[in-house]
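Removed: one protein chain of the complex. Kept in place: all other protein chains.
Right after this comes chain A.
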Amino acid sequence: MLQTSNYSLVLSLQFLLLSYDLFVNSFSELLRMAPVIQLVLFIIQDIAILFNIIIIFLMFFNTFVFQAGLVSLLFHKFKGTIILTAVYLALSISLHIWVMNLRWKNSSGFIWTDGLQTLFVFQRLAAVLYFYFYKRTAVRLGDPRFYQDSLWLRKEFMQVRR
């Protein structure tokens, strides 16, 4: 069974990483006095996303549903989060590479092209969806039903198998 203190700790860590992500997404364009600052911010942001993915998977592994072998049920329930997080990580890394590539020589230059603008819009939209789905999943995993055998779980399993 999931301990309340452990869950609180994990949840606060997840929210810390999420808020860092949101902060970098919002204010990274302002903090471009030197290209190194943006580079460090971007690297930490990508690592934070990766950490969040690892944490959410560890939380999955900790559930009774997973330990009972019903991986497909978990994937079925949280596939939105899993797919969005992966997409967001890919978009973030590609945008960061592109932006850093253009800004490395002259950090205060005008770099925008239509392609970069499009990628930027998609990355930021994916970020918002990622926040929403990730937060929802993290909060849902606090449900005690995921950590014990129950009638609900058996019904879910039967529904998924159909």
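As a working rule, contacts are C-beta pairs under 8 Å (C-beta built on N, C-alpha and C of every residue); 3 or more make two chains touch, one makes a residue touch a chain; residues count from 1.
In this section, contacts and distances are computed from a predicted model.
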Quick one: find the hidden chain's UniProt protein name among "Ubiquitin-like domain-containing protein", "Transmembrane protein 237 isoform X1", "Outer envelope pore protein 24, chloroplastic" or "Ras-related protein Rab-24".
"Transmembrane protein 237 isoform X1"
From the listed residues A:Phe60, A:Tyr88 or A:Phe133, report the one that touches the chain absent from this view.
A:Phe133
In the full complex, chain A touches the hidden chain through residues 2-4, 7-8, 11, 15, 22-23, 25-27, 29-30, 76-77, 79-80, 108, 110, 112, 117, 120-121, 124-125, 127-128, 131-133, 135-136, 139-140, 142-145, 150-152, 155-156, 159-160
